[in-house]
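Everything below concerns the one structure shown next.
Only a single protein chain was left out; the remaining protein chains are all shown in position.
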Amino acid sequence: MPYDPSPRAADVVARTRALLDEVAPPLERALLGGTPFRDLLPDLGAARARVKAAGLWNPHLPAAHGGVGLSLVEYAHVAEVLGRTPVGHFLFNGQAPDVGNVEVLAKYGSDAQKHRFLEPVVRGEARSCFAMTEPDHPGSNPVWLGTTARRDGDEWVIDGRKWFTSSADGAAFAIVMAVTEPEGRPHERASMIVVPTGTPGYRIVRNLPVMGEVGTDWASHAEVVFEGCRVPAENLLGPRGAGFRIAQERLGPGRIHHCMRWIGVCERVFDLMAHRLATRELAPGDLLGTRQFLQGYLAESRAEISAARLYVLDTAYKIDAVGPKAAAVELGGIKFFVAGVLDRVLDRAIQVYGGAGMLDDLPIAWWYRHERAARIYDGADEVHKANVARLILKGYGAEVR
Amino acid sequence: MPYDPSPRAADVVARTRALLDEVAPPLERALLGGTPFRDLLPDLGAARARVKAAGLWNPHLPAAHGGVGLSLVEYAHVAEVLGRTPVGHFLFNGQAPDVGNVEVLAKYGSDAQKHRFLEPVVRGEARSCFAMTEPDHPGSNPVWLGTTARRDGDEWVIDGRKWFTSSADGAAFAIVMAVTEPEGRPHERASMIVVPTGTPGYRIVRNLPVMGEVGTDWASHAEVVFEGCRVPAENLLGPRGAGFRIAQERLGPGRIHHCMRWIGVCERVFDLMAHRLATRELAPGDLLGTRQFLQGYLAESRAEISAARLYVLDTAYKIDAVGPKAAAVELGGIKFFVAGVLDRVLDRAIQVYGGAGMLDDLPIAWWYRHERAARIYDGADEVHKANVARLILKGYGAEVR
Amino acid sequence: MPYDPSPRAADVVARTRALLDEVAPPLERALLGGTPFRDLLPDLGAARARVKAAGLWNPHLPAAHGGVGLSLVEYAHVAEVLGRTPVGHFLFNGQAPDVGNVEVLAKYGSDAQKHRFLEPVVRGEARSCFAMTEPDHPGSNPVWLGTTARRDGDEWVIDGRKWFTSSADGAAFAIVMAVTEPEGRPHERASMIVVPTGTPGYRIVRNLPVMGEVGTDWASHAEVVFEGCRVPAENLLGPRGAGFRIAQERLGPGRIHHCMRWIGVCERVFDLMAHRLATRELAPGDLLGTRQFLQGYLAESRAEISAARLYVLDTAYKIDAVGPKAAAVELGGIKFFVAGVLDRVLDRAIQVYGGAGMLDDLPIAWWYRHERAARIYDGADEVHKANVARLILKGYGAEVR
Partner (left out) sequence: MPYDPSPRAADVVARTRALLDEVAPPLERALLGGTPFRDLLPDLGAARARVKAAGLWNPHLPAAHGGVGLSLVEYAHVAEVLGRTPVGHFLFNGQAPDVGNVEVLAKYGSDAQKHRFLEPVVRGEARSCFAMTEPDHPGSNPVWLGTTARRDGDEWVIDGRKWFTSSADGAAFAIVMAVTEPEGRPHERASMIVVPTGTPGYRIVRNLPVMGEVGTDWASHAEVVFEGCRVPAENLLGPRGAGFRIAQERLGPGRIHHCMRWIGVCERVFDLMAHRLATRELAPGDLLGTRQFLQGYLAESRAEISAARLYVLDTAYKIDAVGPKAAAVELGGIKFFVAGVLDRVLDRAIQVYGGAGMLDDLPIAWWYRHERAARIYDGADEVHKANVARLILKGYGAEVR
């Protein structure tokens, strides 16, 4: 089939799946069972060493940058497999936001920045975070930021408040979006600046309590402040005023990564749902799977997941072929379409499991809570729909806002 | 308007709302912020004392039983107000499962049972739990139970495993559903037995981890086992084999309580949603409330909540007038209809708040997690839909299963 | 029950239902079978005579104006019954747009206008139409009209094009919305003018082909033009520039009429659906009603219709009590809520009937086609949702467009 993985990708996928099935279950159980992520770091580290030894480390990166060397479409299949467990991407060093940060550093970083910031992340010795979203400014209007970086001699002096700075807890550095050109055109006001987390004036206010959970380490989302936080001028990442543009570029492949991870979640949950229907009895000899309501949930999930996967793979293919800009409609479309599928599949699975679906004994409830955000982060459904419509209508000769 | 509260109910509602607005906010904040419910008991107790002093204690009970003395329709309005905060019902002693247990004890309890079990609960000095659902038998088939109670001399010897025994942690006694007549007709096999929680052989295995939270005390759901657990014969509650029938009776008013609580949740969340739309700016001077997608969420929520409230009140009125049996179609209908509205209103509110909607700073995420169960507990949507259809088709001359 | 009809209304409802069951079926069958409405006029006339004789004529009008003399809430119950068949309202002279036109003429008409235009319609000797919507201007922006009326001596000279002028075919007169004050404020530009249909310059261009049907007579929707069409100055209906305001007033009770008619449609269709499920066999002895998917359709329909009826009746009660202006949120809410219920009930019924549901042998397909417009006419869903949101947000201190 055209969208089966290439032989090379199929091999990576198979080995990834096998290794994951071996190392992930106890870690997943511990995480779902409430063990703080931070306490899992030793065991996670041991598993990550096995991934490296197996040559599966950094599946998203070119071989030249210490990765497996797959195309975007090829990696998409790997991302799906990793998505089957909440610890998958971390185990293979494919976790957000490091993947995006590495991408930006690889493209825009100076040699010194690459050496100091990129390389430890690629080797898995450090983590990073990305400080863009602000509590007092809507994420849906990324060109309106309150955080500023003022040039003072050889330094940038940063002031502002960010939140949903994912994985800030334990990160070695943050890439910060701050307004450096307040008089510039809206899309050209912000720049990216690298801030080592030990810098005075940088502070984590709190790890946000997200859906009942104040996480730790990688599995956390922080509120951070910059109060007269000074970094050297050379910490500017990319050109002045290019922050928004670079952030946009970052989204293309990242979108594919997110969507394929969600497909992986869906497939795992589909599996759990089918298993339940095939084994749970309502009365002796009376299988749950005989009930049409639940048959409907299963069949609808199958169709939606299959269609969604093809839609994402096709978009990835298009990016590989002609770049993300030409695929803007598709990149918007897959975002809300797949997030919607994910939402419904999780909802149905809970209904199939009943009370057991509410429990953290299975990953369903975990994803139900945490991936509710899938329809929000990286652009809310509503933002993407409006944007896709605008792009389409441009093709019909109309400029609409 | 016909479904405005009666003058008496309006007075109780107003005083309830005023007192609640005074005492609930710090308790709610603490609960949402992760303080274990158990640690809140002193402050909750102080607030409960104020409720008693205000004459608003036990709003669901007749005056003769130490309550406010409202009709079901009248209490429904109070239940809505209490539903506006997760701590509302507990503060006024109207919390499940005590309300249902009290109802059963009042109707079927011996004088000794009333004295020992019912009265402390009514006074707010003790709490209780109801052990019916089992992990190994589907809740949707309540006549298939694994827990047995065998008569041995003057005692019942109970063996079995239950879960979702809500509020078992800290309860003084459990009302247990156990098969006492294994040879009886399916609906006449189980009986209700009162088991003081100190009884040897009764044990809480764990508080269940529900959507990221292992609760405590009242705010918990336990897995419990009965291992050769012996209680005196007189702990039988109601006739032998009547357990299922009594459990069914318990559902009528309880359904109204649940549904009106959900309406209260919806109204609170609607309020939060409207407030956000009316104040949040997307850009200076550009209100979030100007966006049609979000206007749609608000308007649809308004219509659905208003229709749902009338539907529940009308059903309550019918129960007051002709009893729950004659209102069986409506009692099934409101269950899935209102649970569906609740589900959608919460979902929309999260989308309106974006990232902030994921946080426990507001009660939206709390309800989103915990009230996902509204479509499951007290009969899953699917069960009610099938049942309502069967009742309707009986009226058209067809017996369907 | 509070929303049961009053004794007086119950009596009218019962007699209406009985008479309707007697006279409507052959007329409905003929209409569904494709007989042009015009060809049915003799038989319809005979049935209308029986309605008059029974004292059930004009159930929407006060006794003083030749009607039955019910309150809006009381009439709402009658409107539901009439809605059970496509010929119901016409048989009892309660058909749109005559009902609205009569209302406007009664309130704003001069004595001469009442004598000449209103009275024949009330007696059922003439019909009328209302020419507001225009093909080249969106109905969702009613203050932007292309049709003008210029004062020339003692005459108005009207020019413009209208469509969806329902029932123009066979009407004695049209009430036309035309701009008379082009320099006025947007909401004060248009006036209402009565145009007898024989007036030179008034012409029906075509009866619109709506969902496969070019209707006739009352059951039609015309495109009409006014080309230098002259009527005497005294044909102005109400003050100059008051057209939009009067049109708005017309909507309140009319909204209740529409919504209760839809409830009537829903109940009839529900009946057909339940009957099918209770009698159709999938195999000998295997009733269609055993299938959960279809049980779900039935149960969901029951809940939605019951909730919707209460919502409409409550709104009608509010209009009776405090006027339509104070009920603006509810009037918007019921419009899209009930239209949505209607849409889903019809859709489910077709699915229950399968191929037979596509046929004009039953009224389901007829309503499916024609009442698709329920989500459009009298304000599209989208317009009402935005409007309801704006009204709500005003209560939260925000002015949004």
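Labels for the chains are A, B and C, by order of writing; each one numbers its residues from 1.
The working rule: contacts are C-beta pairs under 8 Å (C-beta built on N, C-alpha and C of every residue); 3 or more make two chains touch, one makes a residue touch a chain.
Here the structure is a predicted model, which means the values were calculated and not measured.
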Residue of C:Asn58, C:Thr133, C:Ser167 or C:Asn235 in touch with the missing chain, whole complex considered: C:Thr133
Residue of C:Pro42, C:Pro182, C:Pro200 or C:Gly355 touching the missing chain in the full complex: C:Gly355
Positions on chain B contacted by the hidden chain, ascending: 291-293, 296
Contacts of chain A with the absent chain, listed as residue ranges: 1-3, 274-275, 277-279, 287, 289-290, 292, 294-296, 298-300, 302-304, 306-308, 310-311, 314, 317-318, 321, 329-330, 332-334, 336-337, 382, 384-390, 392-393, 395-398, 400-401
Those residues of chain C which, in the complete complex, touch the missing chain: 32-34, 133, 135, 138-141, 144, 163-164, 208-214, 280-284, 288, 291, 293-294, 350-351, 354-361, 365-366, 368-369, 372-373, 375-377, 380-382, 385-386
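Please note the rule applied: only the chains that are shown with their structure count from here on.
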Where chain A and chain C are represented by their mean Cα positions, the distance between them in whole Å: 52
Euclidean distance of C-alpha centroids - chain A vs chain B, Å: 37
Centre-of-Cα separation between chain C and chain B, whole angstrom: 43
Residues of chain B touching at least two other chains: 294, 382, 385-386
